[in-house]
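Omission of a single protein chain aside, the complex is shown with its protein chains in their original locations.
So that you can tell them apart, the chains are marked A, B and C in the order they are listed, and the count of residues begins at 1 in each.
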Amino acid sequence: MIALLFLALSAQAATPPTGLTVQAPPHDDGLDLDLAWTAAPGSAGTLVLRSETGPDGPWLVSAGPLPPSTTTSSDRVSSDPRTHPPAEVYWYRLVSLDADTPDFQAEVGATEAAQAQAQAAYAQALVQAGAAGPAVEGHPAASWFNTSLGHLSLLSLILAVGGLMLWFTDRARKGAPTFIRRIPGIDAIEEGIGRATEMGKPVLYVPGIDELQDIQTIASMLILGQVSKTVAEYQTELIVSCCIPMVREVADEVVRAGFYQAGYPDAYNPRNTRFISSEQFAFTAGTNGIMLREKPATNIYLGRFFAESLILAETGYVNRSIQIAGTAEATQLPFFVAACDYTLIGEELFAVSAYLSRDPRLVSSLKASDYVKVFIVVCLFVGTLAATLGSDLLVRLFTISGG
Amino acid sequence: MKRTIPLIITLLVGLFMIGEFFIPHYRYRIWTAEFLEWGLILAAAAFVLGLVNLVQVNLPKVLRREEDWGYKLVMLLSLVLTLIAGFLGGDARSEAGHLYHWIYDFVFVPLNATMFALLAFYIASAAFRAFRARNLEAALLLTAAILVMVARVPAGENLPVIGDILPRIMNWIMDVPNTAARRAIFIGAALGAVATGLRVILGLERSHLGAD
Amino acid sequence: MEVALTSVDIAGAWVSIFLTLCILSFLYADNPIYKLAEHLFIGVSIGISLTETWYGVFRPNLVDKLLAGNLLSIVPLAMCLMLGMKVVGIFAPAAGKKLGWLARIPIAFVVAAYAGVKLTGEANANLMTQVAQSMPDLHTLWIEHGLWDWSADGAGVISGIFLVVGLSACLLHFYFSSPHGPAMRVVSRFGVLVLMLSFGASFGYTVMGRISLAIGRAQELLGLDRSAAQAAQVHPRIASVLSLVVVVLILVIWRLRERRPQAGA
Partner (left out) sequence: MLRLLQRFQALDRRWVFLGMAISILVPLLYPVSFSFKVDERVRSLYDAVEELPAGSTVLVSADFDPASRPELEPFFRANLDHLFRKDVKVVVLSLWEYAPPLVVPILDEIATRDHKEYGKDYVFLGYKPGKELAIKAIGENIPKTFPTDSRGTPIGQIPIMQGFKQARDFPLLINVSAGFPGTREYVLQIQGQYDLRIASACTAVSAPDYIPFYKAGQLVGLSGGMPGSAQYEKLVYPEGPPAGVRLLGMQAINVLNLGHLYIIGLIVLGNLAFFLTRRVET
């Protein structure tokens, strides 16, 4: 097969692309090199060859065939830096392909080593046919800090929220008055628990169906801490219905702590913090079952929900429970709004635990995001004005490039 | 110790993971990737605990013949049967001819899809019940809903006014007010997420770390 | 070209149709046949999830690595064991009290790791990007569309301004830490109206997807999702009618039995 290739190639050696430059991209993890070149006229495609041993090869096909109009490429020199840390220097050559240059075809069933060998031979054949340009060096550069504009402004934003939060918390500790406007949906949580107590029925808490990876789930766990405390004080039963096993374990810890803090550590029944099923609709069916057979008086849905939102809320409605929902999942909000008594929208979900805790320090931390919010609104107006006048400075300030 | 160690871990790990975004160096990201993989492993391990919880909740009901014990038995048996089928099938479990594959195709899939399909009925009953023009907000909600529904009826596209103007109004609602509202929700939620994340990492909120 | 279906597959198709009707019976009321399907569903789904978690995560990411001698994998293993301390209490309450707190270490680890990584992730995707996209260049809009361009679904300067103002109003609606004065009340009300418009539109938009789901089930019950040759082997409509009769019969029996003790009481 290689011999055949030689024949085809020697007859058809196209002029290689010129002006190859190899540069490490800015703020890089140290595994990428950016290539740029001038297209060769009449080429049918470009192949990028790489060597880690020296300017004479052996060569590996690192990208391509790229369309002839493409004049840039980016190469990732190592896919697993733990086992293959990047070398100091890499060499690159570009190959112009003719319309009938054979593609590299791997043999089905060959071992990986044999594959690499065949590929190297293919690259070597192309180089020998004179289709390759000169070798150019490239040095990957790993950056220890990303100083691009977007990253810096995001960092300052986080620092601003954190700094303001600590500052307001400190002021609250020193006794500065804190104000928080009434949020009816959150007040309804306590009313709901009260109603359940009066009726002698349990409270059902559903922390969404997403993994602990989602910050809405984490927020929901924090809220559960406050809810369980209140429930314990009222001496009511609390059923937590979990879709993700890890979330159940955290919820178990949270509710146990809530009962402990309320002074009723023995009233906690771990059987009431339940793992139902990690499959979305099996979980929905199981939670429906709890609603219909254990008849909770109040259903609280806080966290990240998907399509099950309406099934849960409609079943709860049939059961005549008070229903309070909260999510930042925009697609599900309409259903909660239509079927629940109270719905917390987006940001309100993240305010619940601070609000319920009545801890002036936590409450005052809400002020921090309020300040940043006003800052963002100002940015929106100034940015629109600036964009209209032809300056994209603010747009760039909020644009994060790369990763 | 019971509180301090978890709090220190929270602070260190949390700050380290925030760093992932700002420190691109591959030597750093090797570790952040490793940490996330540990998170995946722990999530998988929690499954075993979930199973313990499930048995703990349901087995006593079966043994004591409490209400609905028969159903709980069905649940536990089907769980065990599926597990056995899965592990007997091994890596080939999802190929045709294996019991696991059969259970998946003919039990799991229809149950799952039908549970989801209940929504077609619920969306009708929720719309009928909730969409009454009691005040301006509700009126706007239901007008937008009806408008979009009419514009989305495939048959309406060939009608003169409905097929021409309504889809444009719908697109405008989707493009402008809907985008504005969604972005506000996203931005607000992201702010809330930043604040919540910081409260957790700085140890201001720690209800997940127990009380004693 | 058509392959003959095996009897196992045909049986499966019938089971599938029967279970579909069992779940649909929930629309009438919670009943024994639905409960049966529900518990079967939960059991099977956990079995599947557990199997897939073992083959998909636990084995490749932990067991295989440990067997390959990767010493670093001892750390997640140790954390798994610490998490396991939570259940020790069930079998040995005294030891559980002593060791149970160890589970907080992996929990602290996981929560902190995700909180950290999501904090920047959310701020990037949902804050920075959304803000950057919400500063329209009104001058260009004016040149391209004028004030209001019907042919481009109402794009133009008015919509550009509406976007910025509506977005700001919705954001300010979530302002927590001061009482809303008269000006803020107007802004907040406008924000709520924009939110409601959006929710209504989303609701209306979703109806289609939900009906589609039911169509999928109906297509299976009526055998429309199969080629004619397959349908001739499975007879889905006969299966549907028979299943329907069984489900209705069970519902009737259940209703009669429910009513009897009530009448006596």
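We take it that contacts are C-beta pairs under 8 Å (C-beta built on N, C-alpha and C of every residue); 3 or more make two chains touch, one makes a residue touch a chain.
This is a predicted model, so every value here is computed, not measured.
Engineer: Which residue among B:3, B:61 or B:101 touches the omitted chain?
Structural biologist: B:101
Engineer: Using the touch definition from the top, which of C:8, C:224 or C:245 touches the missing chain?
Structural biologist: Reading the full complex, the residue touching the unseen chain is C:224.
Engineer: In the full complex, which bits of chain C touch the chain not displayed? Write them out.
Structural biologist: On the chain C side, contact with the omitted chain comes from 1, 27-28, 52, 56-57, 121, 125, 129, 133, 201-202, 205-219, 222, 224-225, 227.
Engineer: Residues of chain A in contact with the chain that isn't shown?
Structural biologist: Considering the whole complex, chain A reaches the absent chain at 61-65, 76, 79-80, 103-110, 112, 115-116, 213, 280-281, 306-307, 318, 330-331, 401-403.
Engineer: For chain B, which residues touch the unseen chain?
Structural biologist: Counting over the whole complex, chain B touches the hidden chain at residues 36, 40, 91, 94, 101, 104-105, 108-109, 112-113, 115-116, 120-121, 123-125, 127-129, 131-133, 142, 145-146, 149-150, 152-155, 157-158, 163, 174-175, 178-179, 182.
The criterion applied here is as follows: only the chains that are shown with their structure count from here on.
Engineer: As a test of whether you follow the contact definition, which chain pair has the most C-beta contact pairs?
Structural biologist: B-C
Engineer: Among the chains here, which has the CA centroid at the largest distance from chain B's centroid?
Structural biologist: For chain B, the chain whose C-alpha mean is farthest off is A.
Engineer: Calculate how many whole Å lie between the centre of chain A and the centre of chain B, each centre taken as the average of the chain's C-alpha atoms.
Structural biologist: Here chain A and chain B have centroids separated by 14 Å.
Engineer: Centre to centre, by mean C-alpha position, how many angstrom separate chain B and chain C?
Structural biologist: Spacing between the chain centres: roughly 4 Å.
Engineer: Name the residues of chain C that each touch 2 or more other chains.
Structural biologist: 26, 35, 38, 41-42, 44-46, 48-49, 83, 86, 104, 107, 110-111, 114-115, 118-120, 122-124, 127, 131, 134, 167, 171, 174, 195, 199-200, 202-203, 206
Engineer: Pull out every residue in chain A that's touching 2 or more other chains.
Structural biologist: Only 154, 157-158, 212-213, 215, 218, 221, 246, 249-250, 253, 278-279, 281-282, 285, 293, 330, 333, 335, 337-338, 345-347, 351, 366, 373, 376 qualify.
Engineer: Residues of chain C touching chain A in their complex?
Structural biologist: So the residues of chain C touching chain A come out as 26, 30, 35, 38, 41-42, 44-46, 48-49, 83, 86, 103-104, 107, 110-111, 114-115, 118-120, 122-124, 127-129, 131-132, 134-139, 160, 164, 167-168, 171-172, 174-180, 195, 199-200, 202-203, 206.
Engineer: Under the stated contact criterion, what part of chain C meets chain B in this complex?
Structural biologist: 8, 11-13, 15-17, 19-20, 23-24, 26-27, 35-55, 57-58, 61-62, 72, 75-76, 79-80, 83-84, 86-87, 90, 101, 104-127, 130-131, 133-134, 150, 153-155, 159, 162-163, 166-167, 170-171, 173-174, 191-208, 210-211, 213-214, 216-217, 220
Engineer: How about chain A: which of its residues touch chain B in the complex?
Structural biologist: 27-31, 78, 81-82, 85-86, 142-146, 151, 154-155, 157-158, 161-162, 165-166, 169, 211-213, 215-216, 218-219, 221-222, 224-226, 244-246, 248-250, 253-254, 256-258, 260-261, 270-271, 273-275, 278-279, 281-282, 284-285, 293, 307, 310-311, 313-314, 317, 328, 330, 333, 335, 337-339, 345-347, 349-351, 353-354, 361-362, 365-366, 368-369, 372-373, 376, 403
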